[in-house]
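Only one protein chain is missing from this complex, and each of the others stays in its spot.
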Amino acid sequence: MKKGDSLVFFIFIFLIGLLPVLSGSTYIMTVGVFAGINALVAIGLCILMGYAGQISLGQAGFYGIGAYVSAVLSLHFGLPVVVSLILAMVVAAMVAVILAVPALRLKGHYLAVATLGFGEIIYIILNEWGPGGPSGFGDIPHFSLLGYTITSTTGYFYLIWGLVAVVMIFSLNLIHSRTGRALRAIHDSELASNAMGLDVVELKIKVFILSAVYASLAGGLYAHYITFISPSSFSLFYSILVLMMVIVGGITNLWGAIIGAVVITVLPELLRRFEEFDVLVYGLILTLSLMFFRKGLVPILVEKIKKLRGLAVVKH
Amino acid sequence: MKKVRKNFLVVCVVVLSIFLMFVNAYAKEPYKIGALFAVTGAASFLGEPEKNTAIMLQEQINKDGGINGHPLEIIIEDTKSDETQAVLSAKKLLEKDNVLVIIGPSTTGESMALVPIMNNAKTPLISCAAGAPITQPVKERYWIFKTPQYDLSAVEAIYTYMKNKGIDKVGIITISTGFGDAGKKALHEMAPKYGITIVSDERYGPKDSDMTTQLTKIKASGAQAVINWSVGPGQVIVTKNWQALKMGIPLYQSHGWGSKKNIELAGKAAEGVIAPLGRLVVWDKIPDKHPQKALLKKYTQDYEARYKSEPGTFGGHAYDSIMMVAEALKKAGPDKKMIRDYLETKIQKWPGTGGIFNMSPGDHCGLDKDAFEMVVVNNGDWEILK
Amino acid sequence: MLTVFLQFLFSGLTVGSVYALVGIGFNIIYNATSIINLAQGEFVVIGGLLMWFFTESLKLPFLLSAVLTILSAGLIGLLMERLTIKPLKNADLLLMIMITIAVSIVLRGILMFNFGKDPYVYPPFTEGEPLSIYGAIIQQQTLWVIGITGLCIILLFLFFNKTIVGKAMLACAVNPTAAKLVGINVSRMVMLSFILSAVVGAIGGMAITPISLMEYDKGPMLAVKGFCAAIMGGLGSNRGAVIGGFIIGILESMTAGYIHSGLKDAVALVILLLILFFKPAGIFVSKTMLQLRKF
Partner (left out) sequence: MLNIKGIWKSFGGLMALRHISVDVKEGDIKALIGPNGAGKTTLLNIISGIYQPDKGEVFFLGRNISNLPSTKIARKGISRTFQHVELFGNMTVLENIMVGRYVKTKAGFFSSGLKMPYVMKEEKEIQRKSEEILEYINLAQRNDELASNLPIGEQRILEIGRALATEPRLLLLDEPAAGLNIRETRNLGEIIRKIRKELRITIVLVEHDMELVMRISDSITVLNFGEVIAEGTPLEVQKNREVIVAYLGEEEEIQRGYNAHT
């Protein structure tokens, strides 16, 4: 992590700690829980797209694998939730390898369709063979660790945002390391990266796995929080939603993934008063924000701050 | 000059607020209930009439003086046919609006996702979805009720009718959503009891445009009848394909078929299609002395006058739920526990749109297969089969 | 046996021709801009619903309705391009694609508001008994759909290969800067591509509505299938999109017929993935062609 990131991180932790105290309503906390779950998936996709330059329309597939594997293992095989969550991430990582090896040779739109196809296949598998079929299944155990079970929304809020913080630290460390530099290099020029001796293919696969693991962690948490899952939560629609979060927040900055996730999760809640029109208003807001904040919210904010600072320096 | 105008405005506002306060003091505090319907998304065919019904009933009840003088306020939220949204909306209703009861949601999945939340919040939920697990096991569903008939009941109605016609081999075709899946499971579960074998089990997606292939397979499997379990455009396309293929075996639809709109869309192809339907859609064809007749007539006519379309079976689920709650509020007062107890013990021989309800501590739905009539399409209209 | 096989084939052709038309719609815009317009499915829905509006609601004659539908769809394509794509000159490609998604949400919202959530249908172009070939049945409207698809392909081929405007549009795709240098109005070509693609989509919608009904939210499914068709054949190649569309349609139908209907979409997708893994640029586009373009 860099200095600027540390400061932002401090503010971030402060906000997480403060929100439950301020809001005092589990409704807002519930929105927060879902925003956190989405943020986990979005951070993974942001690294994959913004730093490794690979697009994925299949994140819902990994999200679904995480949810289903963790739910089934803990419900039907009686494994402790923590163990089933970890196993779910392992399964997602293995599936990611199988997909990544052939798929990452593809570029642009072709990669998009390959990942989209993967996501749809997972969705069909869950629909056809998943426990409960299209109707889904319930009674999934709550998250528990060392004999203490979390059932309250506030508990989940802290758990999930705590994990977001951990994932964020890991990811920020990663992108400011040798590996992160290599990823950005690959994004800029694959030709030169090869000539510099970077393991282009290996790095791409690793990042793809990382994004899959984040998504599966989010999926598992979702399942244990909501305790009922059905395939419809893991359709292409979700993949596109996550993509939207990353783009709206700003693809070139990891904080953008979190901001994007929060904005896209909260927006429909704010639009409730529009009732029938909410879809229309939602679409319009998306279109306009994409058109006017092209680089994404966070990078634009960063630029503004830099400009202000520059002005301050000039004045002195 | 400007100042004067400003002062005048201030005075106006003050007077108006005092006036409003008095008005408020006259009317009693409203009873707030929440409603979660899938107004948009994949299950909007359910949510739309349910929402319309809720708005209409709220108006009617308040026009008649509310409940014990308290106006009824139904706060409707759209769940977008999605479990996550259902949970969020339920939390909003419980926390922000402090509702006494929640009506809905429209689908089984959404209802299931709300079970732990409602049990935690100790607030009654009257689901408008059909799935059996919503209210079973009753012990773990202390606060949960539902008004739609069980899918099993609809299946039993079809199988009973088939038995009489001497059909014992059927091919089924279901939509690959929660609705079709529930039907598929019920069809399989009940088949042995009626000595019926399912010789072909096909599926299609909610947005598929042609089901000829699946029907051809069913035809080749030697089935004596086709049962299609779906809602939305799928059932119309199946009907059209069934006619185009000249399959020579009867087509049965689920209770989702119960809308004149489907006959309109399928045109001539709909002739002869049989389905188990609640009495709501055939209210004009049941005898006058039937206990449901009067309310069905009033509901349907009011709805049609207001929305220029029919309420269909699904709007009826919302009607039943809201009327039950209104009665419970009237008799038991605005207390969550009292409302729950009233629903469980006092809804007896209670005529609704879905049938005659008999709730009990062992059954939080209270309907059986007698809630359905077998109905055939004849000359573009419904006809009850005997 | 033959009868059953033919029946499966006809079903596949019916479905496939729609995918093909959507796929071509993708190609037209892709060829001029490299953008994948994910609102393409909504163009199809607009075609079907507007046609219903003109014929059934306003009771206009068939041909007039068809012309009005095409004109309105073209206008919607034009508006979309002028309002959202043009102001974003030289923006990131991914951003453009996201904007098409956002536009598709807006279009869906408008359609829902105007037409509600019910499905719509109008009578087939020609009334009459379905045809029977070796015992297999094919509806007259299916022949219309396939015929119209064929006609669209031929007209587009002639347009892109025989007319100056068509050739100019292709040039924009390969190298917009060079196209500008030789005096092509790139902006106008982009606009034209949106109009053309909206029209092709709408024609598809008009043709399939009597078979498959049409409702406001059918668009995303059509877009996904059409996108797969275009990719399978190789982006940019109309011939590829048509063949891709038919392959996917027939694969779905054959899987439903001979394996299981629950798996039909999965099998088609698996085969799509396999094709991509072995031929990363689709069936009809060579790897070197792919390298010429950024996306």
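Here the chain labels run A, B and C in written order, and each chain numbers its own residues starting at 1.
In this text, a contact is a pair of C-beta atoms (placed from the backbone, for glycine too) under 8 Å apart; a residue touches a chain by one contact, two chains touch by 3 or more.
All of these numbers come straight from a predicted model, not from anything done at the bench.
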item	value
Partner chains on view for the chain not depicted	A
Selected from A:Asp139, A:Asp188 or A:Glu275 as touching the chain missing from the view	A:Asp188
Identified contact with the non-displayed chain, of A:Ser171, A:Ser216, A:Thr265 or A:Thr287	A:Ser171
Option from A:Leu18, A:Val83, A:Met196 or A:Leu288 whose C-beta touches the chain left out	A:Met196
Positions on chain A contacted by the hidden chain, ascending	1, 170-171, 173-174, 177-182, 184-185, 187-189, 191-200, 206, 210
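As a convention for this text, only the chains that are shown with their structure count from here on.
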item	value
Most distant chain from chain A by Cα centroid	B
Centre-of-Cα separation between chain C and chain A, whole angstrom	32
Inter-chain centre distance, chain A versus chain B - centres from mean C-alpha coordinates, in Å	36
In chain B, residues with contacts to at least two other chains	40, 176
Sites on chain C at which at least two other chains make contact	112, 262, 265
Residues on chain A engaged by chain B in the complex (per definition of touch)	25-27, 30-31, 34, 127-128, 133-136, 138, 151, 153, 222, 226-230, 232-233, 268-269, 272, 275-276, 278-279
Touching residues on chain B, where the partner in the complex is chain C	40, 44-45, 48, 173, 176, 202-205, 207-210, 212-214, 216-217, 220, 232-233, 236-237, 240, 244-246, 261, 265, 267
Parts of chain C lying in touch with chain A, wherever the complex brings them together	30, 36, 84, 87-88, 91-92, 94-95, 98-99, 101-110, 112-113, 220, 224, 227-228, 231, 235, 262-263, 265-266, 269-270, 272-273, 276-277, 280-282, 290, 293-295
